[in-house]
Every structure is written in C-alpha cells, then in structure tokens.
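A single protein chain has been omitted; all remaining protein chains appear in their positions.
Chains here go by letter, A and B, matching the order in which they are written, and residues are numbered from 1 within each.
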Amino acid sequence: MAQGHAVKRYSGLMDWLTTVDHKKIGILYLIAGGFFFLVGGLEALLIRIQLWKPLNDFVSADTYNELITMHGTTMIFLAAMPMLFALMNAVVPLQIGARDVAFPFVNALGFWTFFFGAVLLNVSWFTSTGAPAAGWTAYAPLSGPAFSTGHGMDYYVLGLQIAGIGTLIGGINFLVTIINMRAPGMTFMRMPLFTWTSFITSALILFAFPALAVGLAALMFDRVFDANFFDPNNGGNAVLWEHIFWIFGHPEVYILILPAFGVISEVISTFSRKRLFGYSSMVFATILIGFLGFMVWAHHMFTTGLGPVANALFSIATMLIAVPTGIKIFNWIFTMWGGSIKFTSANLYAVGFIPTFVMGGVTGVMLAAAPADFQYHDTYFVVAHFHYVIVGGLILGIFSGLHYWWPKMFGRILNETLGKWTFWIFYIGFHLTFFIQHFLGLLGMPRRIWTYLDGLGFNEMNLISTIGAIMMGIGTIMFILNVVITNAKPQNAADDPWEDGRTLEWTIPSPPPEYNFKQTPLVRGYDAYWKEKMDGHKGMTPAEPIGSIHMPSPSILPFTMSLGLFITGFGLMYSRDWTFITEHIGFYVAGLGLLITFGSMFLRSVYDDHGFHIEPEELEDKGVKA
Amino acid sequence: MSTHSHAEGHLPHEPEKATLEGRNKVLGFWLFLGGETVLFGTLFSAFLALRHQVLDGPQPSELFKLSLVAAATAILLTSSLTSVFAIQALHNHNVKALINWLIVTVVLGLGFLGLEIYEFYHYVHEGHGFTTSAFSSSFYTLVGFHGAHVAFGIFWISSIIGQLMKKGLTVVTAPKVYVAGMYWHFIDVVWVFIFTVVYLMGKVV
C-alpha cells in the first residue's frame, strides 16, 4: 500500500491536463463547450448580420456557407454536447452517491478526444481553402471530392470523427457508472430524473454514434482514398449518406434534449418544494422517447422520394413521439401545481422552457405530416422549429442547470439579479429571432440562402430576427459577465445553497472534495435527501464506517492519445498535398499519430494503475477545510 | 474493493469479476460491443446498398474463391474455440494453460490475417481495387474493418500474454483476459455474417 502514496500529484496546468476527477473534467467540458458556444454564437451573429437586409454582401456567398456549416456543426457537436457532458460529469456521480465514475481514465480520454477533434475542425478557418461549406448535414455529392475541392470537408469528417470517439466512450462511461456505481439503496426507480435522462442519453449515444462514425469514415475514404460510396458516377449512392446521417442524426436530437428534460425536472421540483409529479411515467416517457427516436429518421427525408408507404409510416411514427413528450409537459406543470414556486434564475429558465418547448414540439408535429412537410421542408419554418427545440429547449435547459448546479460545481452562487436580467434579455431575444422565422418559411424563404431578393416581403421579418439575435448575444455576454463577477466573490456556498435540495448532491460540501462522499450514503427512498429532511434528520445515514478511500492516479496518457489522433487527422487530409521530403509524407505523419495513440494505449495497458489512498486522518483534515 | 486485498494464489473462482473495476470493465465492454454491432450493422447496410454496383470490375461470383474463404473461416472459428479454452483455464487458475491457449489463438488469428492479405492481393490483381466501383469500396471497407479488428486483437492479446508472463494471473490481469476473449468472439460472429452476406450471397445472387 506504500506505493499508493508515492503517486505524483500535479498542480497548475499539469493538474488539469492529467486529471481523472469527474468534477474537474466537468469543468473542462464546460470551459471548452462554453468557448465553442461563443464561437458558434459569433457565427450565428454574422449570419444574421448578412441577412438583415436584402441583397446584402456583408460576407461572400462562400463564407456564408462556411458560416452556416460551422455554426450548425459547432453548436451541436462542440457546444451543446460538451455542455451536457459538463453537467453530467458534475452531477450524475453525486446524484447516485458514487465516489467516482466507473472509468475515470476513459472519462478523461473522452474529454481530450472531443477537445482535439473540436480544435481540428476549427483549424479549418485558418487554412487557405477555408472551413467546410456543405452544411452540417454534409449531403453528398456536394460534400464529396468533386464539389468540395478544398480541405474544408476533410476537416469536417476527421474533426467530427475524433470528437465522436470522445462522445462514444463518454457515453459508455456513464452507462456503466449508473448501472454499477449506485450507492446502497439507490435503486433504478429511486434515481433522480437527471440521472435517468443521462442514462438514456448515454444509451442513445452508444447506438447512434457508431453509425455516424461509419458515415464519416466512408466520406473520408471517398475524399482521401478515392472510394465510391457516395459518388453517383462510380455506382455510389448519395441517398445512402442521407440515411446514414439521419439514422444517427435523429437520435442525436434526443441525445441533446433528454438531459435538458432531466434538468428541468430537477429544477422545477426543487423550486416548487414538491416531489416530481408522476415520476414513474416520466421515466417511462424518457425510455419511450429514446426508443422511438431510432424509428423516425426518414422524416428528415420526406422530399427525397422514398415513396408514399415510407412517408406515411414515418409520418405516423414521428407523430407518436408527441405522446410521451406531452406526458412530460403536463407532469412538469402539475409538479408546480399546488407547490410553492420560487423564481430563481435557474427556475426562470426552467419555467420559460415549458411554453417554448411546447411551441417547438407542436411545429414538430406539423412537420411530421409528410405532404405538408413538402412545403415546410428546408425553409425557415424548419429553422424556426429546430431552434425552438434546441435553443428554446436544450440551451434554456443548460442555462437552468448551470445556474442550479453552479454553487455545487464552484462553491459560489451566480448573481441572481444579473441572472434574471440575463434570462429576460436572452428569452425575449430568442423569441424575437425565431418566432418570426416560422412565417418567413411559410411565405417562401428557403433556408441556407446567402441573401434574398428585394421586394419579396422578407425584409422586415429578417430585420426583426437580426435584432433578436443581437439581444441573444447581449444576454450571452451578460452571462459571462456574471461568471466573471461571481468568480471574484468568496467561495462560501452552503452544502444545500437553495435550501430545498432533494437529491444526494446537496448533502456534501460545495464544491465537493475529490472523493465526493466521506462515507457512502444509504438511500432510503426517492428524493433521498428530502426524505431524510422530512424525517427530521440532518444528513444521510452512512452505509459504511469512515475508512481509507481508494482514488485513481492522474495520467497524461488521455491527452497524448488524443493528440496522436489529432496528428493523424492532419496527416491524412494533407496526404496528397505534402510532397516535401518524400511523396505521401502525410501518410507517415498519420502513422506517427497512430503510433502515439496506440503507444499510449499500450503503456496504459502494461503499467497497472494502483492509484492511491486517502486515509481517514486526511479526511478529517479536509472536512475542516471544507 | 481494493485491488490489493487479493494476494496471488487466493484468487476467487471468477477473478475477472472479483473487483468493482473488473465488473465495470466487463459491463463496459459488453456495452462497447453493442456499439460495435451498430458500427458493423451500418457497414453491412452500406455494403448491401452498393453491392450490385460492380461497374467494369469483376463480378463477385467470378471473383470470390470460396475454398480460400472457407479455410479462413475454419481458422477463425477454431481460434474462437481456443479462446474459450483459455477462459476455462482462467477459471481453473491455470496460468500456463491460459498462456498456451492464448498463444494458439494469436497464431490462428495471424493465419487468418495472412489468408486475408493474400486474398486482397489476389483481388487487386484481378482488377478489383479499392477505387474500382462502389461495390469494391464497400467490400474492402467492410471486410477491411473486420481485418483491422483482427489485427488489433492480435496485438492486444499478445500484450496480455506478455503481462500474464510477467505479472501472473491477478484480479487486474484476469478481467483483461476475459474482455479480450469477448472481443475475439465478437470478431468471430461478425465474420460469420461477412461470410454469409458477402461471400455466399455474392456467389448466389
């Protein structure tokens, strides 16, 4: 056991590069995801500035297509997903009473692969051929080598491939964590809803991302190695890409929205001082949505020409999703019913979420009617719909979750006054931006257009939309301001800063010590902490005596493994261009990258991680400090 | 729960599941194989969608030599059996037999890989290159992904053999062996599908 204490503990930058602590990884996800949220937001603002008046030439047509492609890709893969992973990392292990995740090393690896993939994708902005420009859906053959001749799409396929690996292994980590690491008494049907939705989301990631991996690999082979998957001139099939993309892409929508449902459930229940209404039907609805999410991908392809039978079936299947979603909406409203609702910033976002998401939901059902979709498809109506779901649903959910769990993550409560102002400006800006876009679409404005002609009746509505977007921008800046201001305040948040906490994360210090729980708690029912409070107890009953706690060692290997993949991506895409020293130098670079990755993997396998122990005496010390 | 509480020689019956880390690893790997199933499922779908787009290349019925493929199949199926023997040896705590069976598995895997490389080499000479047609691209991608999995498995199991020789059978090495065995079975199952969908159907239709 002696060697356990010999493990090197890093500090400063090295601490962050080598950490395997899920709470620190959560913060890393938040910083990276937040950064890319700003990048994607900036892209959105440039798009809206280009569209504020007809026949504008603020950006060129090529740049515009790069902006829309990168905005979509960045927001989905590099902003929304990591911010969700930030919340999942920060909260899920605490909610199930676990000291750690199942695979701390893999968790770190997941973050670093996401990070390097994201950086690789965005490096494209600084290259001579620019960023990818075939849309975030990358429909072939436009995304193929014949029509996207620069390296932009190479950055897309390789960047997303690498980031996707990170997401996939992150998903597996959470599945195993939730299945195997629950505290005694924490049965599945006692798990908080955020943990449940994280669980289902992780399962969807597991079954959806490999399909994207294959699609991206095939497109990469087409582009780098002259394969013919999607090239119609050589027998390839462009519609095949649409199927592969959407069989991943539709579950992806639920991957994004389910954790937001979880956040809303927690926040509304806490700030209504009331148990979540219809808990078991909420769980059932989550599972059903996840399941149906795999059955409806072709509703993105109604105009592709799949025939009336397919269109009819996918119409009906899509409409069915409205039922479990409706159950959730009414359960939230009835959680508030009879409650004592406190409008903190977190709860404003959560309550604001409900009507907004309903609007996104009903337009979703409208879109599900295939013949009507022939009119809606690829217009601003669709743009409005999915922004209502993703911004009005997911982003409001994330903001709600961030305000709610900020004290748990950082030990400081975000400024409430500023938080409320931020909410109203962002919320009004959001509706101003996107509500009007429904009508733009119905009046005949297709999406993804660089500019529109004058005199078509689109001018005023586009101007309003742009003003709304600027308000959302201001709201986002105010949030960052709030973070900066809060960060300067003393770290003094109580264990249960909202005083109405119901779940296990509120039973431990804010921020929690690295081992989370000094003693693993014994869970006696749903809303474990609330139950103890109602029974007049101060805290949880421990399930074990105080003892030595085993912790995993930090490691730089996740970083180097991901760096290797980053180098491989570079080598592959420039394999044709780089001819210095020798032909195909790019392939050697790619090989070097793989060597670094597999070498690190080998080292990880050969050298056992014995970890280290925190002894009871140290626990007492830390207890005083916290 | 600590990895140190089981000294060597006092291994429980199923050492791969003796620790929480081990149980996590086994469950995580099952889930990973679920993802791999989707991966190969998508590759199969792409192949099925494109397999008639032969263009100027040779038809699959004239290209495939079933005797060669059948031999490769037999080798891989046998290696799956030997990996079962290895897991049995693991449960009997018989390190020597375990290492030997793993070596046999790796050798058989190498044999399979050799045959596959020869097969690809042969096809390219017949005018069935990676870029010939949509059929050829999807063929090489599907079968090649499987081949790459075999190659990775060979490296992986070899490294485990080295660790077993150095560290012996412990609650740390046992889950690795077990998980590698799962992986090897999975590759085998995928091959059965490839044999049916790619080769047999290629001969018939």
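Everything below uses one rule, namely that a contact is a pair of C-beta atoms (placed from the backbone, for glycine too) under 8 Å apart; a residue touches a chain by one contact, two chains touch by 3 or more.
Basically, contacts and distances are computed from a predicted model.
When the listed names "NADH-quinone oxidoreductase subunit N", "ABC transporter ATP-binding protein", "ABC transmembrane type-1 domain-containing protein" or "Cytochrome c oxidase subunit 2" are checked against UniProt, the chain not shown comes out as "Cytochrome c oxidase subunit 2". Shown chains touched by the hidden one, complex as a whole: A. The chain not shown here is touched by just one of A:Asn89, A:Gln161, A:Thr363 or A:Ser400, and that residue is A:Thr363.
Screening A:Thr195, A:Asn237, A:Ser400 or A:Asn415 against the full complex identifies A:Asn237 as the residue touching the chain left out. Residue A:Ile333 is the one among A:Met189, A:Ile333, A:Ile546 or A:Leu603 that touches the chain not shown. Interface residues of subunit A with the unshown chain, by the touch rule above, are 54-55, 60-62, 64-65, 133-135, 139, 141-142, 147, 232, 236-239, 272-275, 277-281, 303-305, 307-308, 311-312, 315-316, 319-320, 322-323, 326-327, 329-331, 333-334, 336-343, 348, 351, 354-355, 358-359, 362-363, 365-366, 368-379, 424, 427-428, 431, 435-436, 439, 442-444, 446, 448-457, 534.
The rule is short, and it goes like this: only the chains that are shown with their structure count from here on.
Residues of subunit B touching subunit A in their complex: 1-4, 20, 23-24, 27-28, 31-32, 34-36, 38-39, 41-43, 45-46, 49-50, 53-55, 130-131, 133-138, 141, 155-156, 159-160, 162-163, 167, 172, 176. Every residue of subunit A that touches subunit B in the complex is listed here, in rising order: 1, 102-103, 106, 168, 172-173, 175-176, 179-181, 206-211, 213-215, 217-218, 221-222, 225-229, 231, 234-237, 240, 243-244, 247, 550, 598, 602, 605-606, 608, 610.
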